[in-house]
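Excluded from the complex is one protein chain; the other protein chains are retained at their positions.
A, B and C are the chain letters, set down in written order, and residue numbers restart from 1 in every chain.
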């Protein structure tokens, strides 16, 4: 099954991925990871939750850490262009027979929750409280100097289905991995905001959240983070990298938070705003697909992910396997 | 006059700035500058013209150098989303009483030329020949490793008028400089593609092209270019920088090509896709506006620019002056 | 007068420059500059003095800030190879009729003070208290991430005389500036430790301390410092740069501390351990001598310096002038 032609006229206008809420079991430990180590900025906190933003973001939060008994991922948040889009989106999901629930989200205007066909919880809204810019308050920069949330990556039990659905929502494929044998998609990167992706799909037991990525200024900031983590008790939380992705051409590092939620640090992909941009195809068996420099990803990277709260994942239909580090 | 509210629903959809044609008096010398020194890639050339693209671009050209008797700038090119936008754009300019002329542009689909109200020549098209990606052919990277065209900056004899017009076209203001005394705009940065700008306007004798900017990976590439230019006969073509802009927070360098056309090398601005992004206001008298580190720009930077072919510029009405280096 | 042949067999073995004491008028303000902004580490402090080291140094201090009524520079400290060298050095200075005074310096073994022929106060010692390494405690890195003291630069009223004297001490010239007209030295860079210099001499009213330099990892750390200083109230303390030196090929920035003492941030010069390394000659009128990229230094850089405590400087005999920024 080939990649579908991009839907250039979706029923509503999704601007970009916006935020995610993660349930964590020890707020203090998570704060040490996200705030003291990564360098995200606290915009609100109490005994139940911590709201964070990255350095160039003006919206109130890109990640919410909420205390819970079990680690899990909650809604993936997306920002819509306007209220008309919000209403159109509601209608769209209802028409698909997917659940729509209007919810109260602090610091966000009118927000509804829904699910994608595999059960991934999504939330849509138009406006979030805007905070004063801090990107030129250089004394606040710490850790990896995170600039903005960049993308989600989710395990999908059927990447062809996921791509078809998100394509309908206007997400355009920039790069994809095909299983040569079956001709099926093994992974795909899809965007709204003009980078390589807002959300990517990886074949595997799903739906589960594979990772959330933050954009940083340069590869040297990633090296700084590695040096810091290695000497402050976080060395075992380094999972994969640093390296250059074949796909996206970005420079990357994967780390795990205290509950195992995976975070990618990412920079240097390319501009994709052209509606006639051709997707780039990769073969699942190409060792440079994952890492341009040839290093394979470890087994944990292919198998572990965060459960979405209350969602039971299913094994993927496609059994094709990528190259895994010994 | 305050910055106008953004027009979120323009009559047609401009994707991004796309390309510019510069008339140069010595093609070989210009080739030495743009190809051998900056590192742009030749996609076509003959005795009359050289077509160039940057490393991550898939469109055929972002800059065209054309041999001429006198140096000048020709059309500023913009890419539209679809054919419907092209027709709507044509209607829009005709309605304004502005000239519309369908032209033949190699490697571009149906293209029309027009003028903005101050006389700047613009061209609009939807599709350009797509070339195979070269962003992972690292042996081709040279010079400053230019990744893509980033923006135009033009002298405007009336920045308030320019902003009002481009606002109608859907360009959204991200940052601006106000003359405190008159309350008038002295400069403004406006975007379509989600960066700080596709086109900026600077108060001055205009219209003239102030500069064309290219995006590069990191500030270190700019340092590499300075080292290279300084030791290959181009030291006098370094005009201003390197530095961090107050406005845009980008890292920059301004250089002049063999005919005096100004090129900016630029990186590290921020994402602006949110329709509710608040513009940032700067005071003309703020010394950190131009360069966050306090260095003033030289007189040439404020006074010199490329004439648009066949367009006679007019002095600006607003006489307010920025800080100029002694 | 040409550069003297290097003295490869000096009477005693100076390992490297080691430290300097600066008198400052407001310890708290100086602490904000050196500790909070530059990122030097406090190794001792009380109400009268602050001892600092850089990140890879194991010796107790490279700079001592001492409270005083008037800003001044005190002894330039050098580390000797062994006690035999210390005794030989004492004899050497006494033989020259220069004053030798054994002094008590906290954290240093047996130390004597003397003067060079122009009156610069020098101190020599063999051992300083060694502290545990902190270069892999990455959480301590701040500001410009200073790694080690790199060199002193002093105004000399007669550079030929200075070079002749320090040559006798075993300092080897790596680069020098000649006044073409008189054939006299206008400036010279001389080393012991295998970099471009431990101490350099600049023609001017002297002796005065022109600057003390710290080595940092990469040019990006200098950009980070500029961004930090620009947004924390230190923008007026930025004097010159950033840039690439013609001489030394190093990347540099000059800043001024709260009392006007000049600090250079410096990286990327080259290895000079070969005894047969040929000095590189520069013409005083070469604009790329100061800054490879062509920018001239400001007048303050040529005229201002720190007085050595109790030493009255004299005008330089050589009146030749370098290029000065307008």
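The criterion applied here is as follows: a residue touches a chain if its C-beta (ideal position, glycine included) is under 8 Å from a C-beta of that chain, and two chains touch if they have at least 3 such contacts.
These numbers were taken from a predicted model, which means no experiment stands behind them.
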Displayed partners of the chain not shown (whole complex): A, B, C
Which residue of C:96, C:110, C:193 or C:285 touches the chain not shown here: C:193
Residue in contact with the excluded chain [from C:94, C:130, C:299 or C:319]: C:130
Selected from C:82, C:236 or C:315 as touching the chain missing from the view: C:82
Footprint left on chain B by the chain that the document does not show: 136-139, 218, 220, 224, 227-228, 230-232
Those residues of chain C which, in the complete complex, touch the missing chain: 8, 15-16, 56, 58-59, 79, 81-82, 127, 130, 133, 135-136, 147-148, 193-194, 217-218, 246, 249, 268, 270-271, 273-278, 280, 292
Residues of chain A in contact with the chain not shown: 218-220, 223, 226-227, 229-231, 235-236, 238, 242, 244, 251, 287-288, 292-294, 325-326
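Keep in mind that, in the parts below, only the chains that are shown with their structure count from here on.
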Chain ID, smallest distance between chain and overall C-alpha centroids: B
Interface hub residues of chain A, defined as touching at least two other chains: 136, 218, 220
